[in-house]
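All protein chains but one are shown at their positions in the complex.
By written order: A, B and C. Residues from 1 in each chain.
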Amino acid sequence: MGKKVNKVVLAYSGGLDTSVILKWLQETYQCEVVTFTADIGQGEEVEPARQKALQLGIKPENIFIEDLKEEFVRDYVFPMFRANAIYEGEYLLGTSIARPLIAKRQIEIAQKVGADGVAHGATGKGNDQVRFEIAYLALNPDITVIAPWREWELNSREKLLKFAESHGIPIEKHGKKSPYSMDANLLHISYEGGILEDPWNEPEEDMWRWTNSIEEAPNEPEYITIDFEKGDPVAINGEPLSPAKLLEALNEYGKRHGIGRIDIVENRFVGMKSRGCYETPGGTILLKAHRAIESITLDREEAHEKDKLMPKYAELIYNGFWFSPEREMMQAAIDKTQENVNGTVRLKLFKGNVFVVGRKSPNSLFAPEFSTFEEDQVYNQKDAEGFIKLNALRFIIEGHVRRKK
Amino acid sequence: MGKKVNKVVLAYSGGLDTSVILKWLQETYQCEVVTFTADIGQGEEVEPARQKALQLGIKPENIFIEDLKEEFVRDYVFPMFRANAIYEGEYLLGTSIARPLIAKRQIEIAQKVGADGVAHGATGKGNDQVRFEIAYLALNPDITVIAPWREWELNSREKLLKFAESHGIPIEKHGKKSPYSMDANLLHISYEGGILEDPWNEPEEDMWRWTNSIEEAPNEPEYITIDFEKGDPVAINGEPLSPAKLLEALNEYGKRHGIGRIDIVENRFVGMKSRGCYETPGGTILLKAHRAIESITLDREEAHEKDKLMPKYAELIYNGFWFSPEREMMQAAIDKTQENVNGTVRLKLFKGNVFVVGRKSPNSLFAPEFSTFEEDQVYNQKDAEGFIKLNALRFIIEGHVRRKK
Amino acid sequence: MGKKVNKVVLAYSGGLDTSVILKWLQETYQCEVVTFTADIGQGEEVEPARQKALQLGIKPENIFIEDLKEEFVRDYVFPMFRANAIYEGEYLLGTSIARPLIAKRQIEIAQKVGADGVAHGATGKGNDQVRFEIAYLALNPDITVIAPWREWELNSREKLLKFAESHGIPIEKHGKKSPYSMDANLLHISYEGGILEDPWNEPEEDMWRWTNSIEEAPNEPEYITIDFEKGDPVAINGEPLSPAKLLEALNEYGKRHGIGRIDIVENRFVGMKSRGCYETPGGTILLKAHRAIESITLDREEAHEKDKLMPKYAELIYNGFWFSPEREMMQAAIDKTQENVNGTVRLKLFKGNVFVVGRKSPNSLFAPEFSTFEEDQVYNQKDAEGFIKLNALRFIIEGHVRRKK
Partner (left out) sequence: MGKKVNKVVLAYSGGLDTSVILKWLQETYQCEVVTFTADIGQGEEVEPARQKALQLGIKPENIFIEDLKEEFVRDYVFPMFRANAIYEGEYLLGTSIARPLIAKRQIEIAQKVGADGVAHGATGKGNDQVRFEIAYLALNPDITVIAPWREWELNSREKLLKFAESHGIPIEKHGKKSPYSMDANLLHISYEGGILEDPWNEPEEDMWRWTNSIEEAPNEPEYITIDFEKGDPVAINGEPLSPAKLLEALNEYGKRHGIGRIDIVENRFVGMKSRGCYETPGGTILLKAHRAIESITLDREEAHEKDKLMPKYAELIYNGFWFSPEREMMQAAIDKTQENVNGTVRLKLFKGNVFVVGRKSPNSLFAPEFSTFEEDQVYNQKDAEGFIKLNALRFIIEGHVRRKK
């Protein structure tokens, strides 16, 4: 046990692990526990968490259950997609981007209920503990942070189950437990552990829960359009949708067509590599579409500078630095570029593939009249000679100098 | 006409356009023309170019026909793939990477035959003129560069055909001419122009020449392995292959499974946007595999620094700066990281998709014993607390300072 | 002569060269000439330019003389100093930053008077032609740009003088002409040419016009304070000053103490190296002070990201891309960081040196209570162990893996 606390806001899923944490907190810290359960699109009902919490002795006024889907997509997912963020060339940061929001709400609830502590159920070797705790401390430097997995002795499945049993925590016995550690939200679902721990093993088909396999995906392509305003998607097939509704709809398309599965080995911030499999159906479509609308609306050099900033920006989100001045300064740069990122992208979804097949924009900088072969007013082919000559001048001089030697 | 020249080495395909250039050079510059035709895997016979050249009055000793496929893949394609180079998030630089090699050989031949000029058939609005000419001048600052498309008056198809006719250049009448401007080599084939000039138009299926459509691709996945040594692929399914043979084999796999089509709007170095469609079957597989083998053999921070360098590196190649000190300094950094990039990647190819399903390496840094949940010697979960606390310290201090105000 | 124009706005200094340009424009283009003379602190009277212009036949309503000093410092110099911009490790960009403003006013005046052309007096081998013309075209893509030095035949001093004589342009015969090509504004004065063309030659003491030599500088140090608000200096020794007045005052301090001379070889955008000597007295003080106030008010990582952006930002300004989306996106990032850059810096000026001797801020993040050796609440020394262990974890794993081999 660390520092004494009176009241702790726990990120509570209603599942076995966080229920154990709940009791353990009460017992170990002798503190009042406030549960916070957020619907961020993980695909499970959140209301049952209320019953569970009541059952475990939490006072009704200490139970917070919130639907954060719109906030999640609007204020976290979309800003991140403006940057085309990808971690290590592959990962769309689905878990990383959800943690700051949960943490922020915990801190806000702590403020509201006068709690002096927050707790989470992330383990001691992963990235999520870092993401939660950096966010907590960035938002309230005085809060006491409790990370039960790093503190307690319940470091095996057996001990955990035994603790649950002895504390009256119901253990659901629904068939066979998944061998994978999973996390889900509106952006993605992730799998770790089990046979994935050997990176040479192919995941079994039945591990994937969200998307059709390529075999199951329809044998006919499907075409959709996505409209963008200031870099954010606002409509599908011309129908305006709220951020969360839009991402849900894209997820449906992606799931149907088997889009967005990846299987990678990634580098954790805490210093080791880990294998992860992810399904990000809607996000995979969105990233492709966003790049496509940028391709006709961004200036070349701002696009290139964005690309140069991106790896660091993605690293910041992965490592848990969403609430940091450096992320905010990069976001300011990124958002500045999105003012003209308006228009429509047409996509063909087919057997795991997202093909861009059309893009148009009232702000399009694509001016075919300048790039065709015929003469025009703006571009004089003769200009190319001077352009090349001066771009080569440093080499010409270097060549002369080197030769003289 | 520009500066007087005596002998010019022309990058000669044997096609109509470069045949017109050949005669135009003779006529305009009154110079001896040396033809250089390279097989870089464009998929057309190069020997017919000899006949054509002879027919157009080129002396046998002035005709150079070379198979550069191995050099192309070994010294240009592979170094570029070590960097995971992608231009503007999509383009694998298939055309860009071939130009420096052609240019280099032209300069070497010029030296050999005592030529004082070089000429190419690239137009005045594209990137290729820049790539050719910067390479020429970087390798020989005194060479005279002739870019007929920027100089002559044959600026329409009609004028060109008329010139051909009046100069005895055979015009092949093989059915319907492709409406697209194309370029091909062992790495890719590209399409521009025609209906692509409206970026809202979807390319017609019959434009694509190299890869099966998703419909045509087999209904069964295929698994392959690729072995890497120092970052370069060296064997497929355990069979060692030379660089060019290996890329050819990957192309076959990619073509069969409909892999590597993209349709983008890109930013040219000369300042305008252009629409391009590309098929890069083998390269698409290779990039995925290379990232996968890196994922278990590269240290996190060197991987991240590589990713941060990459956009600039790709830009340099796209813009034509292969033979530049800045590309070479980046290459030195990239190559330094590849010393341990050895091992095998297993891939599943299916309906346009490349799935990584396994990777192993004698140099693997993936150490599941450190990332599992149980206790171990190396990683003490308690360490995470200090790690997080000090990473958050600047926020804690900032929070206190801000609050005091 | 290029394209026909009716009315041209000329950046007119009133000196011999731009007077020749004025007549040459009238004669060559048969166009109406509008003169624009700006006071940007170059240290010469601008009103005489009116007399000169009238004398050369310019209509009174076509003569524009403006004091742009405040706009120059507020909207160009200060934003640049927020970035701590230095080109190639040494150059404070004094000339580069003035060109966009001149160009912008020319375009605005052209709009006002209905002119269809603009002209400048920069030569054909330097950076300034690029800076002027890119700014012109970025602000009005239809404007016709005339660069007399690239067009005319007056390519020697003799021809120029002869043209002047034959066109009634007064040639001032004030003693010996400086052997150096100079440019000045409120931020700096520059010297090129003459004996500087051999980079081994030391400039003669009497070349320097603005600052005292170290010998002449006072033998006593002088202390000043500079107050900052949101990254911009607002007061000296507690006295609030407008941007231009403040820079003027800093120039006085700098001049007195021999501050801000540099002698460098720089890389021009047009591809060659050139030798330049610069005096930037106030700017040199300001840069030092700005970094000092940032040192206590910026978060570490935002400071480091700023430093990483800076070389590119400086390059953009040097190359003439002030009015570009990429500069603007970087500025958005930079300005975002300056919100808390408030406070006071104390400096000691002495014999060419600027020593920072104190800094304080209401937003100071310097918290000595956390960095002293004694125990405290916030920083537990034990945390350092975990911090180090996890930062080293990747090396530990790499070491184990390597050893096993």
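As a working rule, a residue touches a chain if its C-beta (ideal position, glycine included) is under 8 Å from a C-beta of that chain, and two chains touch if they have at least 3 such contacts.
Small disclaimer: the values here were computed from a predicted structure and weren't measured.
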Omitted chain - touching chains that are shown: A, B, C
Chain not shown: contacting residue from C:Lys59, C:Arg150, C:Lys177 or C:Lys230: C:Arg150
Residue among C:Thr37, C:Asn62, C:Gln106 or C:Asn140 that touches the chain left out of view: C:Asn140
For subunit A, residues in touch with the removed chain: 299-301, 362-365, 367, 370, 378-380, 382-387, 389-391, 393-394, 396-398, 400-402, 405
Contacts of subunit C with the absent chain, listed as residue ranges: 84, 88-90, 123-125, 129-130, 133-134, 137-142, 147, 149-150, 155-156, 193, 197-203, 214-215, 219, 221, 261, 263-268, 270-275, 291-292, 295-296, 300, 303-304, 307-308, 310-312, 315, 323-324, 346, 348, 350-353, 355-360, 364-368, 370-375, 379, 381-382, 384-385, 387-388, 391-392, 395-400, 403
Missing-partner contacts on subunit B, residue numbers: 141, 267, 270-272, 298-299, 301-302, 304-306, 312, 321, 324-326, 328-330, 332-337, 378, 390-394, 396-397
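Assume only the chains that are shown with their structure count from here on.
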Turn needed to bring subunit A onto subunit B - CA fit, degrees, nearest 5: 180
For subunit A paired with subunit B, centre-to-centre distance based on mean C-alpha positions, whole Å: 32
Sequence positions of subunit A contacting 2 or more other chains: 141, 267, 270-272, 304, 312, 324-325, 391-392, 396-397
